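For this view, one protein chain was removed and the others were kept in their places.
Chain naming follows the written order as A, B and C, and within any one chain the residues start at number 1.
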Amino acid sequence: MLRFALVGSLVTGAALGAFAIRAVSRVGSNQGYSPRQPIEFSHRLHAGESQIPCLYCHYAATRSPHAGIPAASVCMNCHGLLTTQTAEIQKLKESVLQQRPIRWVKVHNLPDLVHFDHGQHVRASVACQACHGPVEHMVRVQQRMPLTMGWCLSCHEARGVGERGQRTDCVRCHY
Amino acid sequence: MPGTARRTLTPAVECARPVPLRPAWLEGSLALRQISDDIALPLSARPGAGWFVCIAVSLTALAVGVACVTYQIATGIGTWGLNKSVGWAFDITNFVFWIGIGHAGTLISAILLLFRQHWRMSINRSAEAMTIFAVLCAALFPLIHMGRPWLAFWMMPYPNSRGPLWVNFRSPLVWDVFAINTYLIVSLVFWYFGMLPDFATLRDRAGAGGKKRIYGLLSLGWDGSQRTWSRYETACLLLAGLATPLVISVHSIVSMDFATSILPGWHATIFPPYFVAGAVYSGFGMVMLLLIITRRVMHLQRYITLAHLDRMAKITLLTGSLVAFSYASEWFMAWYGGNADERFVFVNRATGRYAWAFWTMVACNVVIPQCLWLRRVRTSPAALLPIAILINVGMWFERFVIIVTSLHRSYLPSSWVMYYPTSIEIGTLVGSFGLFFTCFLLFIRLLPMIATWEIKGLAAAQARGRS
Amino acid sequence: MTSAPRHFLVATFSNEDALRAAAREVRDRGCRIHDVYTPYPVHGMDELIGIRHSRLPVATLVGGLAGCATALAMQFYMAVFDWPLNVGGKPANSTLAFVPITFELTVLCAGLVTAAAFLTRSGLVPGASTVPFADGTTEDLFALVLRSRDVTIDVAEAGRLLLESGAAQVVLKDVSR
Partner (left out) sequence: MSPMTKDATVYWKSLEELRAERHDSSSRRDEFVEPLPWKRTTGARAFQASTPPADPAVDGASRRDFLALMGFSLGAAACSRGTTQHALPFVTAPEDLTPGVPNWYATTCGGCSASCSVLVKTRDGRPIKIEGNREAPLFGGGTCAVGQATVLSLYDGQRLRQPLWRGAPASWQEVDEKIESQLRTTGAAQGRITLLSATITSPSTRDIIARWSRRYAGFRHVVYEPVSYAAIRRAHQTLFKRAVLPHYRFDNAALIVGLEADFLGAWLSPVEFTAQYARRRRPGRSMAHHVQFESTLSLTGANADVRHAVSPSAIGHLAMALLDRVSSADREPFAADMSLALAASELDALADRLLRHRGESLVVCGVQDVEVQTVVTRLNHVLGNIGHTLELSPCSFQKQGDDEEVATLVEQMQRGDIQALILYGVNPAYDYPNQQAFLRGLERVALSVSFADRVDETASHVHAVCPDHHYLEAWGDAEPVTGSFSLIQPTIAPLFETRAAQDSLLKWLGEAQDFHAYLRSYWQRNVFPLQTGRRNFEEFWDGVLQAGFLNAPVPVAATAALSGPVVATARRARDGQPRELRVGTADRFELHAYETVALRDGRHANNPWLQELPDPIAKVTWGRGLAIAPAVADRLDLQDGDVVTVTGGGVRVELPIWRQPGQPSTTVSIALGYGRTGAGPVGNGVGTNAWRFLGHGADGLLGLHPTVVALEKTGRFAPLAATQTHHSMEGRPLVREATLEEFLTDPGAGREAPEALPSLWAEHEPGSHTWGLTIDLSSCTGCSACVVACQAENNVPVVGKEEVARGREMHWIRVDRYYQGPASSPDVVFQPVMCQHCANAPCETVCPVLATVHSSDGINEQIYNRCVGTRYCENNCPYKVRRFNWFTYANNPRFDFNMNSPLGTMVLNPDVVVRSRGVMEKCSLCIQRIQAGKVAARQSGDSIADGQIQTACQQACPAKAIVFGDMQDPGSQAARFRQSPRHYHLLADLGTRPGVGYLTKIRNREARTR
């Protein structure tokens, strides 16, 4: 009976340990984060059905560390001509009229301590979806990837970025 | 029928007559029940005024410490006097000091056990307790000395979301983490094992009620069966055998924090034995301090006799001489090694702005203990008490001298600075003493502070030795 | 787990010498001594009641080896295979630097395994119930217990024998566990 107790506790302990390990290795990840946006902008409609290339709106992604959230004027390039009128589009036009920027909510938040250069990755022809998930199928954008350091590294490992030594140079991202 | 008794007795006595015990480690002959009565008394009786005074002082000190640490963690390490060149001072000094204190306990309980030293029996329990409390105080400082203590767990290799990113197994600080935790755990186990039979005794003494239930739980159903006893003694010997190299390794590793560095005054191969000797030295100083007071306050003169003090004083004298020898060889190497920077650091220690600390250290650690050559001193509590205190002062300053004087005069004179402690640092040091003595004072009230079963065995043996 | 009554002959002594003598007596009469309960370890009893040498050292050795292996494996895996980094120009496999932690973990595991082995083997666990054959064996009494089944001679005879060899009192207990 004593033995049963011992074995049982061992087994449960192991199970708990495994769970804890899995838990801590996800710490800090906002996976699944999908906040409401001031304008219910549908990527599925624009990037998916209308097939607008990502880089049309996020044009800075090729040359800047920051992909950039398009200015309202960029939206107006089309919506200035399109006649369709919805409440959401109305919000957009108002912001243009009142010259008040739209308070988008950032979905993919890397902590400040890491420097991610969009340009570098886009130029290396890494698909946007590799980090942002199948945005073209999302109505409201959601963070699909863990965006943890381990996750970044695993991708670099898989793609064999740089020699082994360089791959783990901390200052490539942290400074 | 005495006749038969004699006939049957003699051979038995023959076969089991222990080595005659000289000197007597217990005053007078004690009935077994008498022993447990004496030892169990403090656990039930209302503490005396002396104890209340002590605990009041200790708690006040502890409160000061808690306040200082809270303020420091809330505001930043800047509340200490450290600077661009002196990155460690009071914090690590206290750390090494307390770790050192702990070593005497393990030595008494483990090493003396292996050497079958009967006199350890009256003091090993409290010495082990002291070890544990000292290690607790010590472990406190590496934690709070961090810039971001809340991230202390990063020192442990655990799977994390960073790759995972592990720790630097080359860093002596990581060695410390493992060494100190091992030391703490093994000491705890050893301590608890020692108390198992006593818990059983207390359980059986206690009338039905909460107390009985608690002691019942703690005693794990100990019933004094011979089978358990024999296994028990094996286990204790094994643990002692493990604790002995452990205790030596712990302070060696602590000394490597310095020995493996590149700093003149730190980078010395002699450090491990030097530190171990110093640790035992300061530890015995603390044991004497504690026991001289306790035997008085708790009326345990019969169990902790002058003979005990004499033995401890002798060991103190021995380790003290080892420490003095280490100082000498350190200086010799500084001169003989011919490294200008090393030489400078040592000359600076003796003549620089911190010379006062250095000479305090020499006075307390080298000069004062020489009194212990006199038997009259070794057997007089009144004389030993101040010596014990001074030895601890001296050993604290030894660590201070090693750490601060080396740092404040390192390779580039452009970075030479002075270090002045702040009230926060002093408060934290006071607090650590508060924590230590609070723990100890609670210990002597809540747990049998003398190994009852061992004393019983000793008393019996002593009785037969007399007959 | 039988509830059949088991009869024990319990003799209590006031000192270890009497105990030892009595044990010798009954053992010479061919009775197997069930156990002896004492307030402190009485040496020279083991062979009288026939306790074989403890195998705890084996447990210690196993624990130590396990700890040593774990430590080495952990450090090599983490610092050499999983994520080698250039730390101070030292090689990823700085074996010497791994020694301290290896040693500590060896001692830790050995110690814990020894403790665990002892407790489990002796059935010492929190809340374990004990029915003492005689009160005060943890205080100042020495109890010698014979299981009536093992008493090769007549139980009364055995009792007398024990009383002769200095037992303070002898009782016949039946304990149903």
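Operating definition for what follows: a contact is a pair of C-beta atoms (placed from the backbone, for glycine too) under 8 Å apart; a residue touches a chain by one contact, two chains touch by 3 or more.
Computed from a predicted structure; not experimentally measured.
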| item | value |
| --- | --- |
| Chains in view touching the one left out | A, B, C |
| Contact residue for the chain not shown (choose from B:Leu114, B:Leu173, B:Ala328 or B:Val367) | B:Leu173 |
| Omitted-chain contact residue, chosen from B:Gln34, B:Ser261 or B:Ser380 | B:Ser261 |
| From B:Ser36, B:Ser122, B:Asn365 or B:Ser410, residue that would touch the chain that is not displayed | B:Ser410 |
| Option from C:Gly30, C:Pro91 or C:Pro126 whose C-beta touches the chain left out | C:Pro91 |
| On chain A, residues whose C-beta touches the chain left out of the figure | 27-28, 30, 33, 35, 60, 63-74, 95-96, 99-106, 109, 111-113, 115, 117, 119-120, 123, 162-163, 165-166, 169-172, 174-175 |
| Interface with the undisplayed chain - residues on chain B | 75-78, 81-88, 142, 145-148, 151-152, 154-155, 161-162, 165-168, 170-174, 177, 257, 260-263, 340-341, 344, 407, 410-418 |
| Absent chain, residues of chain C that touch it | 85-91 |
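Keep this in mind: only the chains that are shown with their structure count from here on.
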| item | value |
| --- | --- |
| Distance between chain centroids, defined by C-alpha means - chain A, chain C (Å) | 61 |
| Inter-chain centre distance, chain B versus chain C - centres from mean C-alpha coordinates, in Å | 29 |
| Computed distance of Cα centres, chain B from chain A, in Å | 55 |
| Contacts with two or more other chains, residues of chain A listed in rising order | none |
| Set of chain B residues in contact with two or more other chains | 163-165 |
| Of chain A, residues touching chain B in the complex | 21, 24-29, 146, 148-150, 153 |
| In the complex, chain B residues that touch chain A | 158-165 |
| Residues of chain B defined as touching chain C within the complex | 1, 4-5, 8-9, 12-13, 15-16, 31-33, 36, 157, 163-170, 174-175, 178-179, 181-182, 185-186, 189, 193, 196-197, 200-201, 203-205, 216-217, 220-235, 238-239, 242-243, 245-246, 249, 253, 256, 453-454, 456-457, 460, 464 |
